[in-house]
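Only one protein chain is missing; all other protein chains are in place.
For reference, chains read A and B in written order, and residue numbers begin at 1 within each chain.
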Amino acid sequence: MIQKLFFYASPQNFYPLAGKLWPLFAVLATALSGWGLWLGMFVAPTDFQQGEGYRIIFVHVPASWMSMVIYLVMAFWALLGLTFNTRLSGMMTKALAPTGAIFAFLSLWTGALWGKPMWGAWWVWDARLTSELILFFLYLGHIALTSAIDDPRRADKAGGILALVGALNVPIIYFSVKWWNTLHQGASVSLTKGSSMAQVMLEAMLIMGIAFWMYAVAIALYRVRSIILIRERHTQWVAELPEVKAQMMKNSAGGAIA
Amino acid sequence: MSAFLAIVKRDLTLALRRKNEVITSVFFFVVVAALFPLGIGPEMNTLRLVAPGILWVGALLASMLSLGRMFATDYADGTLEQMALSPNSLSWLVAAKILAHWLLSGLPLVLLAPILGLQFDLSTNALWVLTLSLLLGTPVLSLIGAVGAALTLGVRGGDVLLSLLVLPLYVPALVFGAGAVQAEISGLGASAHLSVLAALALVAAVFSPWASAASLRIALES
Partner (left out) sequence: MIWNSLNDFWAMGGYGLYVWGSFGVTALCMALEMVWVKNARAQALSQVATELAAESNSKEWS
């Protein structure tokens, strides 16, 4: 089992595995979103207090969850990479970061669109939204750092340390923002209403959460393949890939015509 | 220990030869503390309310200004490499550099804060808490900033990138630091906030030199 894991730690072996797996995750994502949206938009009843506007939770909450899960997964890959000095770990972190940042952005965007009709303001300094904003900044910082460093190995390791430092700080940041928030407001506003959620709503939310997760895995696996191609472009196995040979034929054919 | 003190002494001596580093941070703090009232309006009730936040953010930004220089000069002239190769633990030497940075950029802010606090009509107790919160908080800023400085060493656009990396991580110190002063003003007492701040300082003191040293090695080996 462990040998199997180390087998796939090599980019050469992981590349075809990722190629086989991403379509499966894409299909799962599509099917689960269909089911989740069906439940959320056509079965779940109107909310007593929030009317139809509450349905935003079916994308807002999954996006928030994923923005946090992806960051933890990045930190996990970072730890692996720094411990075992594997190249693939850094590539996976790089593949995950943009998706995580997009989910953080969506969490903020949908949060604002939920807040406006509910609380009358496009933004409130609610503990969770504020923490999400900081998480978004952490993602941007990570992407900026890894893009700014030219040497890919240094970029991987630096990004790894940053991801770990960030991951350790996220709980501290969350609790400090929570503290900051509760001391200053009177009536506490909560994004999940105090009244217990109808079963169907919770079900739809969870299914959408898993759907987003499958989507994130599919995109990350697809993206890491491109990263592997570029990083490993000087190897024999990349030169012998059918898609690379096909591209070379295309290029030379174009050259001949021109 | 002697290597530790030697590094602190060295960094202080070098920095004081080019006094502008210390003066710039201090000057920035003073200017920012004066700018905000100009932007907000002279109404004293408002200013008293926002003073803790303004003074803390001003100190935070001032402290952040000099972070880039923590390792850059030593990196450029090869001293950093010598430090990494020396038999002394790099974490220990890095801790010395962080202490020197704090003495130059953090401590002056701590000493200046009560004077600036008077501009916002803070009570004596509030001024005490402000000073104490900055005394506990500015080391946290230097410690966390060191990790950022080490990660961005020699990277193009490093200074702005450093700010982007380090500001989100500064949030807890800011929340508890400014919060301490606000708690004192509102009569709730700042002890809880200050305790948390002290705990943050302790945790940062333990982890940051080690994380910074690891980041420096990454920068040096490429």
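Keep in mind that, in the parts below, a contact is a pair of C-beta atoms (placed from the backbone, for glycine too) under 8 Å apart; a residue touches a chain by one contact, two chains touch by 3 or more.
Just so it is clear, the model here is predicted, and its values are computed rather than measured.
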Contacts of the hidden chain among displayed chains: A
Identified contact with the non-displayed chain, of A:32, A:59 or A:161: A:59
Sole residue of A:71, A:114 or A:213 that reaches the chain not shown, by the stated touch rule: A:114
Footprint left on chain A by the chain that the document does not show: 41-46, 51-53, 55-56, 59-60, 63, 98-99, 102, 105-106, 109-110, 113-114, 116-117, 215, 219, 222-223, 225-227, 229-230, 233, 238-239, 243-244, 247-248, 250-252
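Convention: only the chains that are shown with their structure count from here on.
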Euclidean distance of C-alpha centroids - chain A vs chain B, Å: 32
Complex interface listing, chain A residues touching chain B: 134, 137-138, 140-141, 144-145, 148-149, 151, 153-154, 157-158, 161-162, 165-166, 168-169, 172-173, 176-177, 179-180, 183
Chain B residues touching chain A - in the complex, by the definition given at the top: 147, 151-152, 155-158, 161, 164-165, 167-169, 171-172, 175-176, 179, 183, 196, 200, 207, 211, 214-215, 218-219, 221-222
